[in-house]
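A single protein chain has been omitted from the complex, and every remaining protein chain is retained in its original position.
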Amino acid sequence: MITFIELLVNGISIGAVYALIALGFVIIFKATEVVNFAHASLLLAGGYVVARLHPYVGFWLALLIGIAAAAVVGALVEFLVIRRSKAANHSVLAIVTIGVDIVLTTELTRRIGTEVLAMGDPWESGVVHLGPITIAQTRIAALVVAALLITAFLLAFKFTGWGVAMRATAEDPETAALMGVRLGRVSLSAWAVAGGLAAVAALFLCVFPTPGLDRSSSLAALKAFPAAILGGLDSTTGALVGGLVVGVTEALMTGYQNDLAFLGRGIGDVAPFLVMIVILLLRPAGLFGTKELARV
Amino acid sequence: MSRLITWAAVLVAFVAVPFYLEGFWLQTGLFAMSAAVGAIGINLLTGATGQLSMGHAFFLAVGAYAYVSFSDDLGLPTPIAAVLAVLLAGVAGGLFSPIAGRLRGAYLGIATLALIFGGQHLLFNVEHVTGGFNGRAVPPLEIFGFAFADAPELILMNVPFGALERLWFLGGALLLLAALFARGVLRGRPGRAMNTIRDHEIAAGVMGVPVTRYRAGAFVLSSMYGGLAGVMLALVFQRTVPDYFGILLSLDYLAMIVIGGLGSVGGAVIGAVFVSLLPQLLTRYSDALPLVSAPGSGGVSPAEAARLLYGAAVVGVVLFLPGGLLGLLRSLRLRLPSLPTPLPDTRSSHVS
Partner (left out) sequence: MSRNRTAALRGAAALLSLALAATACASEKATGGAQPSASAGGDGVKTGPGVTADTITLSLLTDLTGPYASFGKSLTQAQQLYFEQINTAGGICGRKIETIVRDHGYDPQKAMASYTEVSPKTAAIPQFIGSPMVTALKAKITGDKILTIPMAWATGLLGSEAIQVTGTTYDIDMINAVDYLVKEKGIKAGDKIGHLYFEGDYGESALAGSKFASEKLGLELVEQKIKATDQDMTAQVAAFKKAGIKAALVSVGPRQTASLVGVALAGGMDVPFVGSNSAYSPQLLATPAAPALLKDFTYVTAGAPISAPLPAYQKLITDYQAKYAGQTLDSGVAAGWTAAIIVGDALRKACEAKDLSREGIIAAHRGQKAWEAGLGGEPQDFSAFDRPASRASYVVKPDKQAVGGAVILKEAAVSDLAKEYSVPAAG
């Protein structure tokens, strides 16, 4: 039972980090209907800036600059590539982000080279004991930060002008534009926000229990794909739930790997995708996604 | 008439290649041919029908492993094993089509990622079929006693014909057949229906196109092309390795069709050649290139330069060449009417 609770808590906390990444996907998708495969490189960019700057300016300032830098990179991708591409087909836009990702990731990994960069965070390898359960402080911080950020965005979507503009755009871009919503600004801000969120996620992916940022850190972004999809690509709540589902599934399947040996070793990595397929079979638009209705 | 002469020249050049070029070029060419077959397949699906698939590498794996298993485990003659492997890849695509049929756009794209991760899990774990992490040795293809292998020795016009030289012709023939068939599909009724589905699915349905059937059909056909590419790859590699059939391979295929030109056979072939050749050329001639430094000396290494160029090519093509490289060649030909081009004129519409 203790193991179960420990696995569950860890699953939830890593799930919260996945949720942050997934939230970025969702925001971009809502505003521009682009599936952003360049998310991994935004993550890497944010993490890289934090890791390089913290010895000089201290952790907190480095984190702020990192978030800002990733937001700028996100906005630049939107401004220089997405906005200018004439492709009407959204698959093509998705593929162009693959190109962006290759360029950014190649350059960043070249700069990171062979190092493992510490993030300089204040939590280090501290843990909290709750009875027999131990949780890393970084994970608690991740959970709290993710919860705060996600709540903030849910509220912002409901109550701010920006949120209304975003929702209106997602609903019907043409009508929104006619109503005076500046589509360019909505889409630019969505990419910037997603970049900032990715930087925060990068921080939590590269602190304890992992040793630091290196060239393979961005691979974690792959896990956010099933998270975003199974929750529903256009639902912020979905991103949260999806992230948690992926985190918990992964943790439990790994933790009970020995009892599930018949499924093959290493099932923990595949399980989130299997869960995703099952959910998509039942609900093709994900748990909270809007079902596309067509009126003819 | 002038077109026939062009084609004849292409044929002569193609036949002459293995007599002159060394193994490295033949192998690179064969990888490009296999990639071209695979890219034609995904272009039918993603380019022509508008179904984003990131699972293409899975179907290559099915083709490659099925060929090995059918010929070695079941002892079937290798040509039959190859045909069955392609069919099995089609069946695998068919099995996925209930899912594919329900999902649209991005949902489908990411759902197909499950094929990659699930597929690699199987490749590593079903050891008695896949050989696990070690992979399996690929038996050479043998048609009517003629083996596509280094032995028995064969010398043509004083040139020793090993596995690569022999496979060169097989690869060319398979690519030609695959291209002609796909062109037939695209130019005919099915092609028009597929393009209509891509451009407006509901309208297609209203006009009487059986949307579900066509979407499933495109998935199966594209999987079979993937399977054939997998068989060809296995024959060139002479060994199947599970690491190879990962997400990067799938992304490469998507990049190929975007670079070459969506929705057409010529585009797929050009994109495949570009993506397969670029890193090899850069690595091989890295000494002579400016801005590219020797590996390990700290600057941009050839492999990195290739990645950067490749990523930039995807972005650049989407931004500046909506018709891909094929579209560029076509417009060049329009401006220079006397310039013959060895490309088949597929006349299919592509994404604007």
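The chains carry the letters A and B, assigned in the order they are written, with residues numbered from 1 in each.
Operating definition for what follows: a residue touches a chain if its C-beta (ideal position, glycine included) is under 8 Å from a C-beta of that chain, and two chains touch if they have at least 3 such contacts.
These numbers come from a predicted model, not from an experiment.
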Contact list for the unshown chain, restricted to visible chains: A, B
Given B:H200, B:R213 or B:R284, the one touching the chain that is not displayed: B:R284
Touch with the omitted chain, as defined above, among A:G58, A:G184 or A:P211: A:P211
Residue among B:L170, B:V241, B:L309 or B:L328 that touches the chain left out of view: B:V241
Omitted-chain contact residue, chosen from B:V129, B:A303 or B:L328: B:A303
Chain B, residues in touch with the chain not shown (by the definition above): 1, 4-5, 7-9, 11-12, 15-16, 19-24, 27-28, 31, 124, 131-135, 137, 150, 153, 155, 157-160, 237-239, 241, 243-244, 248, 279-280, 283-284, 294-296, 301-304, 307
Hidden partner chain, residues of chain A it touches: 3, 6-7, 10-11, 14, 109-110, 113-116, 118, 124-127, 134, 136, 139, 205, 207-212, 214-217, 219-220, 222, 250-252, 254-258, 265-266, 268-269
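The criterion applied here is as follows: only the chains that are shown with their structure count from here on.
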Cα-centroid distance, chain A relative to chain B, in whole angstrom: 32
Interface residues, chain A side, partner chain B - complex: 29, 35, 37, 81, 84-96, 98-104, 106-107, 110, 222, 225-226, 228-229, 233, 264-267, 269-270, 273-274, 276-277, 280-281, 284-286, 292, 294, 296
Sites on chain B touched by chain A in the complex: 46, 50, 52, 98-99, 102-107, 109-111, 113-114, 117-118, 121-122, 124-126, 198, 202, 206, 247, 251, 254-255, 258, 262, 300, 304, 307-308, 310-315, 318-319, 322, 351-352
